[in-house]
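Excluded from the complex is one protein chain; the other protein chains are retained at their positions.
On to subunit A.
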Amino acid sequence: MEEDIDTRKINNSFLRDHSYATEADIISTVEFNHTGELLATGDKGGRVVIFQREQESKNQVHRRGEYNVYSTFQSHEPEFDYLKSLEIEEKINKIRWLPQQNAAYFLLSTNDKTVKLWKVSERDKRPEGYNLKDEEGRLRDPATITTLRVPVLRPMDLMVEATPRRVFANAHTYHINSISVNSDYETYMSADDLRINLWNFEITNQSFNIVDIKPANMEELTEVITAAEFHPHHCNTFVYSSSKGTIRLCDMRASALCDRHTKFFEEPEDPSNRSFFSEIISSISDVKFSHSGRYIMTRDYLTVKVWDLNMENRPMETYQVHDYLRSKLCSLYENDCIFDKFECVWNGSDSVIMTGSYNNFFRMFDRNTKRDVTLEASRENSKPRAILKPRKVCVGGKRRKDEISVDSLDFSKKILHTAWHPSENIIAVAATNNLYIFQDKVN
């Protein structure tokens, strides 16, 4: 009897401890598809979970479509490179959706070395009435078959199945950090630290190398590629960012190997901000074209910058994400937080940009009104239908009520991955192993 009580106590405390999370469940990428109907997440364990927005019913007009799990599958498994004695992590680094061209959905998912094309399709009918097999699939004795019938399709419970259609392997020596689908829908690129390869979806055994920044002597290495993306409309144009805080725009029409850039975006360093860690905090962790294709947004450790494609010498806009960390860089270096790679996203109309921070905070900047807001993704604040309260970090002096001081920030709770619905104000925020989906308030 007493044992039961102890077990219950243990079980209860285990379940109540929300901070317990297996590392495999940590979400490593979040992406809406082109219509926003589907939301895909990848995690460190190599799994992909796809959520689908439920159809808005006439009965519940006020209740906007919520996202429910649609499909779960294991995309990548841990592998071992015997030649280099290296384990290849199964963590999904990026997911990118292909535009929908038929009833099935296609997405690309990648780990450090291999890109896979997955087909996600529904099956809601099954054939019945085979001649040679019975309903359980066992072969019928031909002697018992006296009539011929045509199999018919009968409805069945909806089944969503994911099948790997292509595996693009063995093309990257270094770790893949980005994939991007071209607007021609026939090709895509994958980028690692030193090279970018161009693939055709139909061909898995070869790819074209379009950027190679590996120096002849590795000791002369000074920068690596950190992110890359195709232009949303011009299938010949792409950009890639570097660890030195620069962005290069390349035109594939210029030459087969795009080592020489068409445009080079770099902001001269502000000497007043120069510190010990200046070099590493200037490394760009994410680059995204605006939906219009006119701007690019880059995220480095402390800021988000919006660049006009026609102005290379400095960004158009710079937003401070968490400048209060500038004086804490040394501690952040010690606990490795300074190496965190934050992503950034545009909203559908390119008027608002969003990025994550620490303490499960994420920030939104309205480019038109120049207003910004800090919100928190946490269980306590996220009862269904609750409105998120803006948060504020106190940088010194008197701390007001509801403000949080810089030293109280939890640096283990970081929001690296966020996504914005392509047309509506719905956002997905990944906080370690939890996914939060927020919608605009409905009047």
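Note that a residue touches a chain if its C-beta (ideal position, glycine included) is under 8 Å from a C-beta of that chain, and two chains touch if they have at least 3 such contacts; residues count from 1.
The working rule: contacts and distances are computed from a predicted model.
K.L.:
Assign the chain not included in the display its UniProt protein name, restricting the answer to "Thiamine pyrophosphokinase", "Immediate early response gene 2 protein", "Hemoglobin beta chain" or "COQ5 protein".
P.N.:
"Immediate early response gene 2 protein"
K.L.:
For the chain not shown, which residue from A:Glu219, A:Asp270 or A:Glu380 touches it across the whole complex?
P.N.:
A:Glu219
K.L.:
Out of A:Glu135, A:Glu202 or A:Glu334, which residue would touch the omitted chain in the full complex?
P.N.:
A:Glu334
K.L.:
Of the residues A:Asp43, A:Asp112, A:Glu229 or A:Glu267, which one touches the chain left out of the display?
P.N.:
Checking each option in A:Asp43, A:Asp112, A:Glu229 or A:Glu267, the one touching the absent chain turns out to be A:Asp112.
K.L.:
Among A:Thr29, A:Thr204 or A:Ser283, which one touches the chain that has been omitted from the display?
P.N.:
The one listed residue touching the chain not shown is A:Ser283.
K.L.:
Pick out which of A:Lys119, A:His175, A:Lys328 or A:Lys392 touches the chain that's been left out of the picture.
P.N.:
The missing chain is touched by A:His175.
K.L.:
Of the residues in subunit A, which ones touch the absent chain?
P.N.:
84-89, 91, 112, 174-175, 193-194, 217-219, 221-224, 226, 243, 276-277, 279-280, 283, 330, 333-334, 336, 339
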